[in-house]
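For this view, one protein chain was removed and the others were kept in their places.
And then chain A:
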């Protein structure tokens, strides 16, 4: 973000004790500067070196106590240290909770009590038949002819639509 217009507020150390008056005046300077930049980069077609501060998130924000750039200095990759929802839920220790306490896991809807209706994979109509070769469901003979002429990846695409595709690993 070295091409950002240098702003006095960014130079200030985060969390440093400055009076609110001075910070506000600095901010004003910054915002007018921003307004100067905006039309020049927005209206003209030339690739200016300046970056519109309304578009790009500044890397240093005065109201933050710790900046992302301080935690991740330039060149250092951000580690992949987040947990996915499944891992989060596993780590929640829900089994220690009282059984009647509502949790993210137990408010989940159970499987449907009704048998799943079968619809034609191609047309969406009700499908009384299933092609034993491709496993696609179909509504009538015309659709059957069509599915027999489909190439393999389309068959798999239609199957994947209802999560029934063969996944070879």
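Heads up, the rule we're going with is that a residue touches a chain if its C-beta (ideal position, glycine included) is under 8 Å from a C-beta of that chain, and two chains touch if they have at least 3 such contacts; residues count from 1.
The criterion applied here is as follows: contacts and distances are computed from a predicted model.
Participant: Unshown chain, UniProt name, "Exocyst subunit Exo70 family protein", "Cytosolic Fe-S cluster assembly factor NUBP2 homolog", "Nucleoporin Nup43" or "Actin-related protein 5"?
Facilitator: Cross-referencing UniProt, the chain left out corresponds to "Actin-related protein 5".
Participant: Give me the chain A residues in contact with the hidden chain, please.
Facilitator: Considering the whole complex, chain A reaches the absent chain at 1-3, 14-18, 20, 23-24, 27, 31, 34, 47, 49, 51, 54-59, 61-66, 68, 78, 82-85, 88-89, 91-92, 100, 102-104, 107-114, 116-117, 119, 123-126, 133, 139, 145-146, 148-154, 156-158, 160-165, 167-169.
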